[in-house]
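A single protein chain has been omitted from the complex, and every remaining protein chain is retained in its original position.
All chains are identified by letter, namely A, B and C, in their written order; residue positions are counted from 1 within each chain.
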Amino acid sequence: MSEKKENTSAKEAKKKKISSPTSSFKVVVREIVKDKVALTAFIVIVLVLLFTFGGSLFLNAEKVTETNIIDAYYGWGMNGHIFGTDDGGRDILNLLMMGGRNSILIGLGVTAVCEIVGLLVGLVSGYYGGNVDAVIMRIVDFIQVLPAMPIEIVLVSVIPNYNPLSLVGIISLFGWTGTSRYFRAFVLSQRGRDYVLASKTSGSSDFKIMFREVLPNITSMIIIDVVLQIASNIGIETTLSFIGYGLPSTVPSLGTLIGFANDPVNVVSRPWLWLPATVMLLAISLSVNYVGRAFQRAADARQREN
Amino acid sequence: MWKTVLRRILIMIPQLIILSILVFFLAKMMPGDPFSGLIGPNTDPKQLEALKRQAGLYDPVPVQYAHWLKNLFKGDLGISYIQHVPVTSLIADRAVNTFWLALITTIITYCVAIPLGVTAGRHQDEWQDQAVQIFNYITFAVPPFVFYILGIWLFGFTLGWFPISGSVSPNASGFFGTIGSQIYHIILPACLVALISTTSIVQYLRTGIVDNKVEDYVRTAHSKGVPDNVVFSKHILRNSLLPIASSFGSVIAGLLSGSMIVESVFSYPGMGKLFLDSIGQRDYSTLTALILIFGVLTLLGNLLSDIIMSIVDPRIRIK
Amino acid sequence: MEKQSDLLLDIQHLHTAYRLQGKFYDAADDINITLKRDEILSVVGESGCGKSTIAASIIGLYDHKNTKVTGDILYNELNLVGLNENLFNKIRGNKIGMIFQDPLASLNPLMRVGDQVAETLYYHTDMNEKERHARVIELFNQVGMPKPEETYAMYPFELSGGLRQRIVIAMAIACKPEVIIADEPTTALDVTIQAQILDLLEDIQKQSHSGIILITHDLGVVAETADQVAVMYAGQVVEKADVKTIFEHPLHPYTRSLLNSMPQSEDEEEDLHVIHGTVPSLKNMPREGDRFAARIPWIPASAHEKEPVMHEIDPGHWVRCTCWKTFHFEDDEASGE
Partner (left out) sequence: MAKEIIQVKNLKVHYPIRSGFWNRVTDYVRAVDDVSITINEGETYGLIGESGSGKSTTGKAIVGVEPITSGQIIYQGVNITTAKNRRKLNYNKDVQMIFQDSMSSLNPRKRIEDIIAEPIRNFENLTTDQERERVQELLDIVGMPSDSLYKYPHEFSGGQRQRIGVARAVATNPRLIVADEPTSALDLSVQAQVLNFMKHIQQQYDIAYLFISHDLGVVKHMSENLAIMHRGRLVEIGSRDDIYNHPMHIYTKRLLSAIPLVDVEHREENKKHRQEVEQEFQNDQSKWYDDKGRVYPLQQVSGKHWVALPKDELKQEEIKEKGRD
């Protein structure tokens, strides 16, 4: 008898899984495929990733950044350099591949740190509320009123053994606050919801409630925030590199390439130095943001359906 | 209300203290000291040592901090390592330029953002709204310096409409000539910065209008027979402008301390440019002073925002 | 027979349809009701049966893009359906006043309550500012506001729920409207406050000889205040009569079931009556046959009309469908689904 029940319920389960409403993934895919622009943005992202990460596979970092003054300032397509060369005779196309990859990697790294720290802080602060929250939020407030970019620049220039990892650390130092505030606000609103109380009266521990009850309710928010953060962190890195305080000079970045435009001569007569990187940064920023917005719309749409 | 404001000011005091400690330690972390620039082949190391001791560089850290703080209160931010002039006078010149840039940017920002936000909110999901949304989306997504570069390339070099560097033309003469030249130099950077700083204001205003539109009290106003356009201006718009008004302080603070990139691109002699120059020249005393000023400005900007909020929002004012 | 002028609102064949995913669905389906002077007409039913839709249709406050209203709503021979907005604004707040459910949400949080009441007067009277102020104070007195002068300059968040609802009422009656529509005016309030607000509404109605449409889901409120009652189910009026008839000789199965499920019976040990199933959603509403038939499955299909219409059983007592004749409670199933 019970076996039969088991059997039917298993079948039921299979059937029901199809109508499962929580599969954010499916809704997102549906939303993106429906939205032609989002689909294009998504393809652009894939192409950029293939170009930068794929291209970099065939490059030797040392060779790419080796200077060879004789080859300096080749224009478009000269001597086999499709995008020409820079002041050190380095091939811009190669720099673009590696620079793009580095910028994206920094963006990913900073996002990973900020999201994890921000999520943990936000969960704890929002869930416990009260004094815990008050103290954490004062700290967050304070960090947020600090002039981030000047301090970042100072740190970049005074830290000994400065490398890309230090840059990730420095940017993350200020980046997690916004994320934690964003999640905290949501957790705070969930904390008063009866389902949290119900879990408490069901004997679940705080830890369990935070991670098993509340967290699943913010997954779509996390996805959206991650995507938007990646775009914004790439922006911060390229900005810093642009004014010369981002990635170390041996590591190419989109920012350093665009930085060539700081020289009026380059702006007018050597557009190949900075234009490809600018276009690539535009492409990344616009398409990643667009996909983020599409996620957001998908999440909103699901909320409406519910 | 005054209680709220006063309390808000009191909250700022510990923030200022922490900020000063932070800046002090940042300064300590930086290599060099006021005498680094004096070292030449003829400098007597012993004499230098004595000077350093006299300046308190070997005192315990708290004593040094107290000393630093005391000087701070006297308005003494130290001597520039490189230029050998008081940092205060170095900054003062530049601060005026940054102030004008920020002021004009703010004016342009609000003049552009409010009509855009109102249009988008009022015509939600229609073409006007979609156009504003696209504008907003682009300015939000792309890092600002890209706009500066493209702006300078297009309007400065290609079209030649605006000067591309400096704050005033060396040929400018006379009071009005100078002012005119200054404004001419400011317009392009101000417009480009405003392009970006409008984004959040437009977004807030639009969301505020869209959200307020469906509130029950708007329905009530309609049910009283209030004409549509009055319901919009008197109920929806007024309530949506509240958060915008209060963001004023932080917008200004953001512009002042965020002047770095735009001033660097336009070689505009303001505080941000000074900051970057100082870091290039390892002029750490100037750097320290600038970070402190940027920090205080942001704190003051946020204070201003909170004060405006407590004046315009009855829910805070009355409590 | 009452005089013609006593008829304030004559709603005939009102259909209000909302657009859901591109298709229009009637939320109010062929509504025929009238409101007379000196009368409180209560529209009662469970959530989702179309009560509030009627209110919105009368006062013309709906999303014009996604709502389609047809039929006639005659106010003194003026048809409100499709009326020009400018003309409608002369009627709203002036001839027809509206009271909403949630008094906090219905007041502008950033405007002094006195000014919000005065706003109505600004658009419908020639009073100057001083006169308006005086009239607002007078209204505050009328709705039983303690300290009217002080209240004038207060903001909604400074007042209690009951006082807020009094402000909303003052706003609705400021121009002495002939028709007042109260959409669940006491649902958000405590019982003791509810009693006061209902008494206030009755007093106002007696003084001003207006007609009130009271929309509620609470049968107790209906029994205490209404003169005429229209019971709604799934977008239709299923029974219409004076209040005494409704409570003492209810005929339609829905009315009877509803009354039976109230936990006010003397015998506490007995199970409450449960109506099978649930109120269908707008999209799933049956559009043919008796809409309540699915919830009384033990009544044979032959008892229902094919196209149920309203029958006048006694003078003024209207019942939809003929199934009431054979309807009985199925006691064995009372405790079931």
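We adopt the following convention: a residue touches a chain if its C-beta (ideal position, glycine included) is under 8 Å from a C-beta of that chain, and two chains touch if they have at least 3 such contacts.
Keep in mind the model is a prediction, meaning the values are calculated, not measured.
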item: Among C:14, C:41, C:80 or C:221, residue touching the chain not depicted; value: C:221
item: Candidates A:65, A:144 or A:204 - the one touching the absent chain; value: A:204
item: Chain not shown, touching residues in subunit C; value: 46-47, 161, 190-192, 194-196, 198-199, 217-221, 223-225, 243-244, 247-248, 257-259, 261-265, 268, 271-275, 278-279, 335-337
item: Where the missing chain touches subunit A, by residue; value: 2, 5-6, 9, 12-13, 16-17, 20-22, 193-195, 197-204, 213, 216-217, 219, 306
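Everything that follows uses one rule, which is that only the chains that are shown with their structure count from here on.
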item: Chain labels contacting subunit A and also subunit C; value: B
item: Subunit A and subunit C, separation of their C-alpha mean positions in angstrom; value: 53
item: Euclidean distance of C-alpha centroids - subunit B vs subunit C, Å; value: 55
item: Centre-of-Cα separation between subunit B and subunit A, whole angstrom; value: 26
item: Partner subunit A, residues of subunit B touching it in the complex; value: 15, 18-19, 22, 26, 29-31, 137-138, 140-146, 149-150, 152-153, 157, 164-165, 257-258, 260-261, 264-265, 275-276, 279-280, 287, 290-291, 294-295, 297-299, 302
item: Subunit B partner contacts - residues on subunit C that touch it in the complex; value: 59, 61, 85-86, 88-94, 97-98, 100, 102, 105-111, 119-120, 123-124, 155, 157-158, 168, 171-172
item: Residues of subunit B that touch subunit C when the two form their complex; value: 215-217, 219-228, 235, 238-239, 242, 313-315, 318
